[in-house]
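Sharing a structure with you now.
Here the complex is missing one protein chain, while the rest keep their positions.
Right after this comes subunit A.
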């Protein structure tokens, strides 16, 4: 929906300027800057209880790795990661954001949600508490990231021992939950980060759903500035004064 302004190949020519207050308005340079275009990019935030494996999903997304380490230390350093996904109609980019472990003792803060196109709500299939609390997370997403699509992901399917265990999230639980909030869920997945099952399909499906829903309401935000990666106005010594 909001292509990264630093991406792409549409070029526009800009005015060349002398520095700041002294600059001329009347000369046009040949230099062109890259502007918003082409590859649609979607921000997806990971969300869910501490310890359900959000960072494991992030690692699989980032470089298809897995670590047995758990706890806060295993999350340190994980920030955000962008991947290109080739859909039949179009190549798109998914940027996945990890929480940085901030949910462990505190609140994540509204800033995390800004501009998110989707939230991937994660729970552990063998810990019902992490599943039951998701309605609260859905509320957070709806309040803070208006219009974001919501996807549901049950992780740790490799650890389900017996369906009879009281703490396992059963198909019946899932169905009941989905019927309660069917309008808000755009996709439901079950994965195992350890055995690497279902992850690639999930990323691909999310990209597909996000892209389909955005095609009709494509908007360009040309005035957005991100210091450091937005092209700046060119500053040159002006040799072609004409007034």
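One rule holds for everything that comes next: contacts are C-beta pairs under 8 Å (C-beta built on N, C-alpha and C of every residue); 3 or more make two chains touch, one makes a residue touch a chain; residues count from 1.
In this text, contacts and distances are computed from a predicted model.
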- prompt: If you look up the hidden chain in UniProt, what protein name do you find among "Cyclin-L2", "Rab GDP dissociation inhibitor", "Translation initiation factor eIF2B subunit beta" or "Exosome complex component RRP45"?
  reply: "Rab GDP dissociation inhibitor"
Task: Could you tell which one of A:181, A:197 or A:224 touches the chain left off the display?
output: A:224
Message: Under the stated touch rule, tell me which residues of subunit A contact the chain that is not displayed.
response: 17-26, 61-63, 72-73, 76-86, 100-102, 104-107, 109-112, 114-115, 143, 200, 223-230, 232-233, 235
